[in-house]
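Missing here: one protein chain of the complex. Every other protein chain is in place.
== subunit A ==
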Amino acid sequence: MTRKTMTFADAIDAALEEEMAADSRIFVLGEDILDVNHNIVTKSAKDKFPKRFISTPLIEDMLGDIGLGMNLAGLKPILNLDYGTFVSNAFNSLYRLGIWRYRTAEKSGPAVIFRISHYGYLGRGAELAASFLGAIFHLPNIVIATPAFPHDAYGLLKTALQSDRPVVFFEHKKLYDHNGIVPNKEYMVPFGSSTVLKNGTDVTLIAWSFMSHLAMSAANILDPQKINTEVIILHTINPMDMETVLNSARKTKRVIIIEEDMLRGGIGAEISTQINKRISEIKVTRIAAKNVPLPIGQKYENLILPSIENIVEECRRLCLN
């Protein structure tokens, strides 16, 4: 199979362009979406389908419901939130997208996609850089795609655009320039899948989105120290590939879950419970942001968010004690 190298941003652009060519129901809405300097990610798709990109006023609180209305009338909207924190404005409509099919007694839908790009580790502070993944995780029926590499970004967006479900497609801005190898053909990455990025026997590291890169960096530091980590990246956190997680956990008997959201009430707490319910005599710990909002500037932000050092230290503590 031939392969090619592309960035995370280009992978999203390519998937979008292909799906927009294949499905005339797809339209993209968002603030400032036509500004090429501001919105670099979807440049090719925008150049090819300029009339299907709609620049909106500041209406994050309405966006999900506008998307719902578009879908009820036969379109498939992609809604852009350029700052993850704006989920706090859009939360009401995200909730409605989650509950809509239950209250209308339908088995699928609505097919609305939120592309949420997140400013973690870029020093933007609490009002622009909260991810809210933990809060979205609590909503019913919302697929949460958390790509970490160009390969996942392309394949997951293709799946999202061909599915009939509400999807939060979570893009970490630190990843946009990240290069990766992808197959030189069309492919999909299914919801509820994961990748075992590195096989190991001593401790399992579970991560998603940008945390996957911290986990791999920590694993590379630990290898020469004879701590053999297994790294699993979750392509979606809802649905979640618990089978792969549990298989790895049974093997290593030690698990560390790494997430960028606050520790309290985080996604890791759910994963930890699921593991402990099924496997006895296992050590599961969590690394997450401290339970405070993010301060402005990277210097202080780094004191709050998980780091490679945190992961290395926790692995040592688990494996050597």
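One rule holds for everything that comes next: contacts are C-beta pairs under 8 Å (C-beta built on N, C-alpha and C of every residue); 3 or more make two chains touch, one makes a residue touch a chain; residues count from 1.
Keep in mind that, in the parts below, contacts and distances are computed from a predicted model.
Asks: Tell me the UniProt protein name of the chain this structure doesn't show, selecting from "tRNA uridine 5-carboxymethylaminomethyl modification enzyme MnmG", "Carbamoyltransferase", "Dehydrogenase E1 component domain-containing protein" or "ABC transporter permease".
Replies: Hidden chain identified via UniProt as "Dehydrogenase E1 component domain-containing protein".
Asks: Looking beyond the chains shown, say which of A:Lys107, A:Lys185, A:Lys277 or A:Lys299 touches the absent one.
Replies: A:Lys107
Asks: Based on the whole complex, identify which of A:Leu72, A:Val292 or A:Leu320 touches the chain you can't see.
Replies: A:Leu72
Asks: From the list A:Ser93, A:Ser131 or A:Thr146, pick the residue that touches the absent chain.
Replies: Spelled out, the listed residue whose C-beta touches the missing chain is A:Ser93.
Asks: Just the residue numbers, please: which parts of subunit A touch the chain that's not shown?
Replies: Against the missing chain, subunit A presents residues 27, 54, 56-57, 59, 61-75, 77, 92-93, 96, 100-107, 140-141, 165, 239.
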